[in-house]
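Structure incoming, see below.
Excluded from the complex is one protein chain; the other protein chains are retained at their positions.
Right after this comes subunit A.
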Amino acid sequence: MAEVLVYVDHVDGAVRKPTLELLTLARRIGEPVAVALGAGAESTASVLAEHGAVRVLAADASEFADYLVVPKVDALQAAYEAVSPAAVLFPSSAEGKEIAARLAVRIGSGIITDAVDLEAGAEGPVVTQSVFAAAFTTKSRVSRGTPVITVKPNSAAVEAAAAAGVVEALSVSFSERAAGTKVVSRTPRESTGRPELTEAAIVVSGGRGVGGAENFPVVEALADSLGAAVGASRAAVDAGWYPHTNQVGQTGKTVSPQLYVAAGISGAIQHRAGMQTSKTIVAVNKDAEAPIFDLVDYGVVGDLFEVVPQLTEEVKTRKG
């Protein structure tokens, strides 16, 4: 059976959920071979094996942390040459897309980004994408070279499937350009203790209607009662009320949770682009004409400062 390369997104050996989703999708088109780079690469193997990786190609070198993107492209190229895969899959993170883009140029292959689904097809993997702010769904495939595909988080359910997951050292010779862009410093973001926005089953977002940074705890309290991640519209982010990493929309994160709660958000096309594919959508907005109500399964026309705290209390009571 053909092998499929899967790029592993991990932090010091802790594999992030989108990578496990990639393994599920990869099994539909071949046998997953994972590529793990940087500190902790080898310790990703056990989790990857539980989710179907037949082999784990691991490499660690200071270059991966000290320089931007290119050292990882060199490693992926080495893995590509060693494996001759049927496809190469990446998570649709900023880094995943950039490595994928450069790899595609190097190996002379077509690239499809932001897949939301993937199936085997007679002429190679058939990729589903959601385009024009999720107004259309397209089916595409790569027609030249080895398909390079980046996949959005939450595109598949994580499924356990035991496989060997044999660790093999990947030998990488870095290109001349590997040291082109120096990472002078890296300040990790502090964890909020809440679920990761793109991975969360429930997202509660606040917009301009929240009225100020000092009111965001109203949104956070609801999120915490539901075990949800907190999102924000660009208006709220631009006003400095909430960090940009929490922005949902075209230039923020795309989320596709089971439940999306929009509080004080009008539902502009660029915001919809990032949440329209959520399974269930509810909104609280005092303007009955707000476009967000076109999307909702349940909407409350009212003041969020009345409705949201009442909802939070009720959730707590019901959960006991």
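To be clear about the criterion, contacts are C-beta pairs under 8 Å (C-beta built on N, C-alpha and C of every residue); 3 or more make two chains touch, one makes a residue touch a chain; residues count from 1.
We adopt the following convention: contacts and distances are computed from a predicted model.
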For the chain that is missing from this picture, which UniProt protein name fits: "Lipid II isoglutaminyl synthase (glutamine-hydrolyzing) subunit GatD", "Cytochrome c oxidase subunit 1", "succinate dehydrogenase" or "Electron transfer flavoprotein subunit beta"? "Electron transfer flavoprotein subunit beta"
Using the touch definition up top, pick the residue from A:Ser130, A:Asn154 or A:Asn215 that touches the left-out chain. A:Ser130
Touch criterion as defined above, residue of A:Ser62, A:Ser171 or A:Gln310 at the omitted chain: A:Gln310
Spell out, residue by residue, where the missing chain touches subunit A. 11, 68-70, 73, 93-95, 97-98, 100-102, 104-106, 109-114, 126, 130-145, 177, 180-189, 202, 226, 244-245, 250-251, 258-259, 269-270, 276, 280-282, 284, 288, 293-303, 306-315, 318-319
